[in-house]
Structure formats: structure tokens, C-alpha cells
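What you see is the complex with one protein chain gone and the rest in place.
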Amino acid sequence: MKTRIAPYRCAGGLHPVYHKSLTAGAAVTALPLPSIFAISLAQHLGAPARPLVKKNETVGRGQPLAEPAGFISAWIHAPTSGKIKAIDEQWTATGRRATVITLESDGEDRWADGYPLPPLPADADRKQQIDRVAAAGIAGMGGAGFPTHVKLSPPPGKTIDTLIINGAECEPYLTADHRVMIEDADRLRQGIDRIRRLLGTCAVRIAIEDNKPDAIKAMEQALQSLDGDVELIVLPSAYPQGAEKQLIYSVTGREVPSGGLPMDVGALVENVGTAIAVTDALDSGWPLTERVMTATGSALTQPANLRVRIGTLFETIIEHCGGARIPPVKVICGGPMMGTALPSIAAGVCKTTSGLLLMPADAVHLFESTPCIGCGRCVMYCPMRLMPCTLSEAGEAEDDELLEAFRVLDCIECGSCAYVCPAHRPMVQHMKNSKARIALMRRKRETSRQRES
Amino acid sequence: MTEKNINLAISSSPHAHSGASVRGIMLTVIIALTPALLWGFWLFGWPAVVLTATCVAACVGAEALSRRLMKRNLGIGDGSAVVTGILLAMCLPPSLPLFMAVIGAVVAIVLAKQVFGGLGYNPFNPALVGRVFLTISFPFAMIQWTAPGPPPADDTHAVTAATPLAAWETEWSGQDETAGFFEEFPLVDLFFGNQAGSFGEVSAFLLLLGGLFLIWRRCVHWQTPVFYLGTVTLIAIILYGIDSQRYLSPAYHLFSGGLMLGAWFMATDMVTSPVTSRGMMVFGAGCGVLTMVIRVWGGYPEGVSFAILLMNAAVPLINRYTRPRVFGTSKS
Partner (left out) sequence: MLPLIVPLAIITSTAVIGLTGLGCGLLLAMAARFLAVREDERIEALTECLPGINCGACGLAGCRDYARAIIEDDMPVNLCKPGGDDTLKALCGYLGIVAQAGVREVALVFCGGHNGVAKRQATYNGIADCVAAERIGGDGKACPFGCMGLGSCARVCPVNAIEITAQRLAIVHPELCIGCGACVKTCPRSLIAMVPESRTIHILCRSKDRGPVVRKYCEVGCIGCNRCVKAVDKKGITMDGALAVVDYAVPIEDVSVAETCPQSTIVVRDGRRTEGAS
């Protein structure tokens, strides 16, 4: 085990105001078991899960509530024991509507029959272990929510030689991963070890930004006992350092090809929280029903790092944190750069919810977009080296040819361009809109081609 | 907190912003221009002050009026018209009749900016269009340079003087004996701004100071001015090396005429310059080459405004061909 500075430097690199001191020193506390849960069936990337339970059914903790509906999808489990009150469409933490299972707790928090599952030793069959990861419903907890078992089973021909554990946490405000690395270093080490063994022989790189010296120290200590090619990489603090492609480049110098996956360059990135969920599933037999998140923002009375059950309502969390100190103007699920502004606080925590941010009027940037003045800042700060100003104008004009030629589909929606834009243009919304439109058109073109042939 | 008593705002990410604004940028530019502007006021007295006030008022007025006529919202709050007015005034001879200044200002705002759709859509730098319009329309008035210093008390007419570049081109270039030129125009006077010329262009030193301030405030990328001044220096060195009797020394090229104002404040105009890093380099170098071509071989002693305007026209092309290599794509 050795520690070293990140050998490569990715493009862009914003230095937003981090506001992490609100919660960086606050130890993780467990939220008391709430009485109502709203469990979305679209918590992960891919197809929403299919419900397995009916209204008024009684369930135990860990009991599967929904099954994956496709290859890229995930199991969803009951966060506690209780009764299913409703299964209907609701607004969720993704800012969209999806099927939501409402669960009323019976307060007993009793495990379902057969749960927790028997632990699987490290020498158990590899497929059995990956099946367990799938059965535990683990999906990337950094934010994207890609089902982890899919990442762990690369198709034949692809080998993964580097496992990168993402502890960068470059989003302002959020400190959940930071606290987990300090407080849960041992479990994290176990999780890293389990993932590494599942992948076969591979190098392990734990990447942490240099604004978290205490986390670096804690991880250095915890990882001493891990043998093999293990390195702790200290990243310069810059946004979006923790974005998957940028992280892989900073650590290995490899560029994930446009339209490709990390496994195309032999890398696998797992978030700190995901690694812990993996050890929970394999060593303790727990399905993924809780996570650590940061409840913060200057509108919140008592910002905190909390261990919450999946499905806990944001209302409950706000109440637990002493309510709003001043009326929030924006409630954001996730961080301020890539999070989703929620239309209502009646939604529940998802597997991907890393934070809940209450912004008062003075922190919210309500904007009026004006024409681009060509300052070039977005071009300078784009970590993908795109030309966001051109793309945003082409998006407004729906000039799809130009959008594709200037590679709008490579945009990672990190928000750096919109953050620095003096004309306050909604760049990311332009990108999202253009990307969705082009993807739709490509699908249409594909289907019509298939029909013809 | 219940759901009923709140009305939340929703928008696409990001929800944080750097706080940069068009108005802030314009304000920074004005601050950066202030030293050179005040020096011009001090050197040329009230005519310069009145000229600046006229240009700014005419620009703001023209902007407000034309936007109202075009039924657009009144966009003068961004301060861009003020900057255009100041820049235009700074590149005019201080004794210019005021009605000409007003014409220049109206042309700059209406013809060069608002007809294209306003700030952000103008392909050419408005202040330069105004200046060039005046240069072509009123060629005589535009070269009536006032000698630096307060006007003589007994005469209402100011003393006229030649600018170094014009004097070199018309009187000294190619002469056997050029020492007289260097006596008449000591380099240190040019650098600190004791020379005849457009009243905001005279002090290379204060403009350089303003330019560095802009770079420090990140309102200007270093590429354009560095490549502009670098190219001018390089060409001047080569020519000077070939024939020092015929061609002016690099230092004189750098510190005289409108080069400093042009390189730091006009060529770097965000709207009319490229957005890519390599593009800014190409743009700066192109401006440098054209400036030197016009200065050395062209009919005008000074070529900064024409050079920048010509390069403005090439900006869309430069942007297109200097696109950075997108992450994850091959170099081709």
C-alpha cells in the first residue's frame, strides 16, 4: 500500500464553493425508524422494477418488493416490516413520476423469513457471489445507479485490471462518503477486498480528493492490511474530479472511448457506499435497504450525516434535522451541481440519494437566460473538452446535424459550463434536451431500418 | 415544514452558479480602462472628458432607442453600451467635433450591434466599426491630433501634432538619418503616454496595467493579447533586422498607435473573438500579421482597427477549425 498524487490531470477543473464544513465534522447518526416509507421502483438506471407485492400485504424487512424487469434493472427490498398501503404513481426523488410502493411500518423492524441471508465466504463460487450482489439489489450509490452485478460481470473478451474506489466526492455540500471513509474504514476495506476477489487479479486504486485529509489518513490506516497492488491516489480538489471518466483518466491516464464503458479500458469504478453494500450483502447477507446520506444546506436547522432506510420520506428527514430554519426555495436531491430539484418533499430516499440540500433564497440562482456573449469560459472548463456554447445555441435551433458533429452525446451533464456562464444560459438543460431528442431520433431511425430489412 | 406552505423552484441542474454576469464583466472592463482614461483626461483636458461623455451618452441613448423601436426589452442594464462608448471615445482624436462622435456612436450601436440582434449576435466589434466609419467618412478630422499637454491659454485652437507612426511613415522611413525621429519621440514618452494620438491609446503602460487586471479577474484569456503582441513583435524584429532605416523598431511598434488598446480591450471582446484556446491564438496571431501588414505596407499609418475587424469576420471559421479534441475520441 502506498499513497501518491494523481499522476494525470483531466481537462476543466472548477473550484466551486464547497460548503462542506456544514457537515464534514458530523459523525453519521442513524435516523429513528420512520412510520411511512415511499419506495420508488425506478431507483436505478435501466428498466423500473416490477412489483411483487399487493396492497395490504404484510412484509418483513429485506423481503423483495419488486423484481428486476430486464437485464439492466435491480431488485428492491422492504426497508422494514409493515404493511403495503398503496402502489401508485407518484413524484419521486428523480424529479419524475414513477410507480411507488407506500409501506407503513409496524415498528417491529422484524426481518422477513429467511432474512438476513446466510453469509457467503470469499471462497464461494464466483457466480453465486455475483448472484447475491444482484439479489441484494445493489446499484451504484454514487448517483448514476447502474446495477452493480452487471458491472461485476464483464462480457467475455473484456478484462478489468484496475478497480477504482471513488471517494472523490467532488460535489459541493456532500460529506456522506467522506464520513463513511472515516467511520467505516474497516467495512470499506472488506468491501474492496470482496470486489477485488470477484474480479480476479486486479490493481486497486482508492481515489480521494485532497480536501479530505482525515479521510485519507483513515483509509491509509485501514488499507495497511490489504496486500497486493493497492494504492491510495490523492486527487487535486476540482470539480468534476469524481465523474467516472475523469476519475479513470486521473488515475490511469486512459480515456474511456466516446460512447464506451469503463470496462473498455479495463477499469471499474465503484463508489465507497457501493463497496460497503457489497460487503453487507456477502458477509452479512443484508439486502440493500439503507444508505448514508448528507442532509444539509443553509436553510436546514441542523445539517447532519444520516444513516437512513431506503424509502424514508424527505419530509421526515427535514423534521429530524429540526425543520427548515428559513423557508427553502429549492430542495435538491443530490448535490447542487448534478442533483435534481424536487417539486415536492413527499418523495422517498432512493439507493442513489447521496444528499438532501435545502437552499434558501440567497443561495438559489434563479436565472434569466440571455444570448451567449462568447466568453469561452464554458469551453475552458468543460471536462469533456466540448464546446458547450456552440452546443447550447445549436440546441436552441434544434440543429441536430451540428449537435452530433460537435458530439453533444459525450456531454456528462456535470454543469461546469452553466456554473461559469455569465449569460446564465441553461446549458445543461439544453444538453439534456438535445441528447434526449437525438437519442429518440436514432432509435426511430434504427427501428425503421430494421423494419425495412 | 409541511408540503402546503412551501412553493419550491425547480430547474435543471446545476443549482449553483459562480455569480459571473455580463454586467459584472462589463464593469470589470470599465475598471480596467479607468487608469488609461483618466490619464487621457489629464493629458488632453476637457475636450477628452466631453468627448467621452458624449460617446457614452450617445451609445446608451442609441441602444435604448433602437431596442425600443425593435420592441426588444431594454437591455442597457448590462453596461455593454457604456463600454462601447468609452472604447469608441478612447480611440478618437480628443479634438474631434462632437457631432462626428455622435455619428460614430450611433453607427457603432445601431449598425454594428442592434441590427444583428444585440449583444452576443454582433459579428464585429461595435466600437471599432464606429471608429472605422469615422476614419473613412471624416478622414481629415480623424487625423487632427492634439499635442499632449494643456492647450495654450491664448489660443482656442489646440496645437496639432503628428503621431509617431504617421511621422515615421511620412517623414522618416527610409531616410539616411533617423536619429531626429527618436529625439522627437523618445520611447519612454510613448510607453508612459506623453504622445499625440487618440486620447485613450497614448499610455501603453496604463493599458497594459488594465489588461493584466482583466487577466487577473479572468475576464480575458491570455492567448489573444499575448499572441497579438507577440506576432507584432516578431514581425517587427524581422523587419528591423532587415533594414533598420526603413522599418521602425519593435518597441515603437508595441508602444505606439492603438496596439495596446486593441490587443487588450478590442481583440479580446468576447462576442467577436473565438471561444477556443487555440482559436484565440490563431486570432491573436492573425490580428498581429494584419496590423503589421497595414502599418508597414498599407496606406494608413495605423492598422489595428482594420486588422481586428478583418479577423472578426473569420471568427466563426476559426471556432470551427480549432475545436478541441473531445475526451475519448481519437486525434484525427
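Going by the order they are written in, the chains are A and B; count residues from 1 in each one.
The rule is short, and it goes like this: a residue touches a chain if its C-beta (ideal position, glycine included) is under 8 Å from a C-beta of that chain, and two chains touch if they have at least 3 such contacts.
Please read these numbers as outputs of a predicted model, since none were measured by experiment.
The residue from A:Pro116, A:Pro154, A:Pro236 or A:Pro343 that touches the chain not shown here is A:Pro343.
Contact with the chain that does not appear here is found for just one residue of A:Arg4, A:Lys55, A:Arg97 or A:Lys444, A:Arg97. Here one chain is not drawn; of B:Ala9, B:Ala161 or B:Val289, the residue touching it is B:Ala9. Interface residues of subunit A facing the missing partner chain: 88-89, 91, 94-97, 340-344, 366-367, 369, 426, 429-430, 432-433, 436-437. Looking at subunit B, the residues touching the absent chain are 7-12.
Convention: only the chains that are shown with their structure count from here on.
Contacts from subunit B toward subunit A in the complex involve residues 1-3, 5-6, 8-18, 20-22, 24-25, 78, 117-121, 218, 221, 270-277, 280, 319, 323-329.
Those residues of subunit A lying in contact with subunit B across their complex are 10-11, 16-17, 95, 172, 245, 249, 255-260, 315, 318-319, 323-324, 327-332, 336-346, 357, 359, 363-367, 370-380, 383-387, 389-390, 406-407, 410, 413, 415, 418-424, 426, 428-429, 432.
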